[in-house]
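Here the complex is missing one protein chain, while the rest keep their positions.
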Amino acid sequence: MGTPSYIGDWTEWEKDFSFYNETKVRFSETDAFGHLNNTNAFVYFEEVRLEFFKKAGLMQQWLAPDSEKMIVVADMHCDYIKQVYFDESLNIYMKIARIGNSSADVHYLVKNKNGENCLTGRGAVVQISKETGSSLPWSDDDKERMNSLQ
Amino acid sequence: MGTPSYIGDWTEWEKDFSFYNETKVRFSETDAFGHLNNTNAFVYFEEVRLEFFKKAGLMQQWLAPDSEKMIVVADMHCDYIKQVYFDESLNIYMKIARIGNSSADVHYLVKNKNGENCLTGRGAVVQISKETGSSLPWSDDDKERMNSLQ
Amino acid sequence: MGTPSYIGDWTEWEKDFSFYNETKVRFSETDAFGHLNNTNAFVYFEEVRLEFFKKAGLMQQWLAPDSEKMIVVADMHCDYIKQVYFDESLNIYMKIARIGNSSADVHYLVKNKNGENCLTGRGAVVQISKETGSSLPWSDDDKERMNSLQ
Partner (left out) sequence: MGTPSYIGDWTEWEKDFSFYNETKVRFSETDAFGHLNNTNAFVYFEEVRLEFFKKAGLMQQWLAPDSEKMIVVADMHCDYIKQVYFDESLNIYMKIARIGNSSADVHYLVKNKNGENCLTGRGAVVQISKETGSSLPWSDDDKERMNSLQ
């Protein structure tokens, strides 16, 4: 099906990933076709993304009871390369491909234990005001926190 | 396996149900054994329970941003009588079997379109303080709202 | 954020939708930010897509125990336009934008009860061999079944 447009040169794209999370496919995440249901790819993507934002100290700010800001997903995309099955151990890689004014473009790569590519993906997240829903620019400190992790 | 202890006399137990919700089994709710994954029974139970509390006007109180109270599940039980499959239409019945001081014992019965019993269940919910986590007694109005629906 | 590339002219794109499913946001589909968790968009997309393939008589073929073919998702995309909350009633529209040799490009549009656009999306599905994983061309009858529903 060709390389997705967000990837460009695969070798270049792939070598930038360092941050990752490990997960194991749960039985409740499979479906009657016997494989991982497609919807759970996005569960894995969210898990590693929020782990990243937690390590960056941003998730704590958004979750604070009196916080005026939060993070929302603007779009999400997944390309399914290889079927995944119950009990497979997966490495869920992510990187921030671009930091915008109030958004960040996050890329994802999922490999199985044999190092085979199973899923790739991307999606933008945006920092918004809880009250108005308008986007809220990153501070310099926010950007530094994101950059320092990759 | 015998009748669960919360049921007692089946005929008596069954005839008390009137409040219900319809649902259709999603493919993402099945698992690699080809049937509805057991964990989704509790998703169906919660759906009809909160529909009930919404119709009673209580859910709105708990969800209000400045609400000091909320509802939590104290325990949940499900008995699996008959396997359920993708695309089955189910009626999810519930009744409040007993209203306590700050809790309610909710019973569940799930039937398929042929009227066959697929699942039964029960579980207590408790109204608590968001701040302290302590139980908060129902008002007379709360009790009336629950009783008026069944 | 501009109109996603799969939409092109919004007015043209929107008027082609006729097949849809209704759903109501479950509490278990919300998250600690108080809104519908982004991952459930894909659950809704799958639900309406398989409802379509069931009405077309294809899902039954894929699910038959001795079936040699099945359907898989090749890619999935969602654009999040408007936050969605517990208990909202949604109309999940879909259409087959293009039928390929063994694939179909499916588009999605989710509206709330006020007719406001909440989510749009697209994704390709491919008919494959259960044994080899290779793509299997649609028959003329398959294509006719899909075309007859929209």
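Residue numbering begins at 1 within each chain, and the chains themselves are lettered A, B and C in the order written.
Note that in this section contacts are C-beta pairs under 8 Å (C-beta built on N, C-alpha and C of every residue); 3 or more make two chains touch, one makes a residue touch a chain.
From a predicted model like this one, the values you see are computed outputs, not experimental measurements.
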**Q.** Of B:Ser18, B:Gln60 or B:Gln83, the residue in touch with the unshown chain
**A.** B:Gln83
Q) Among the options B:Ile7, B:Val73 or B:Ala97, which residue touches the chain absent from this view? A) B:Val73
(Q) Which parts of chain A face the unshown chain closely enough to count as touching? (A) 26-28, 43, 46-47, 50, 54, 59, 63, 86-87
Q: Quickly run down the residues of chain B that touch the omitted chain.
A: 1, 4, 32-33, 37-43, 46, 62-63, 70, 72-80, 83, 124, 133
Q.
Please output the residues of chain C touching the missing chain, sorted low to high.
A. 27-28, 30-32, 34-35, 37, 39, 85-86
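Heads up, the rule we're going with is that only the chains that are shown with their structure count from here on.
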Q: Report the pair of chains linked by the most C-beta pairs in contact.
A: A-C
Q) Hey, how far is the Cα centre of chain A from the one of chain B, in Å? A) 34
(Q) Need the CA-centroid distance for the pair chain A / chain C, whole Å please. (A) 22
(Q) Can you list every residue of chain B that touches 2 or more other chains, as numbers and ranges? (A) 27-28, 86
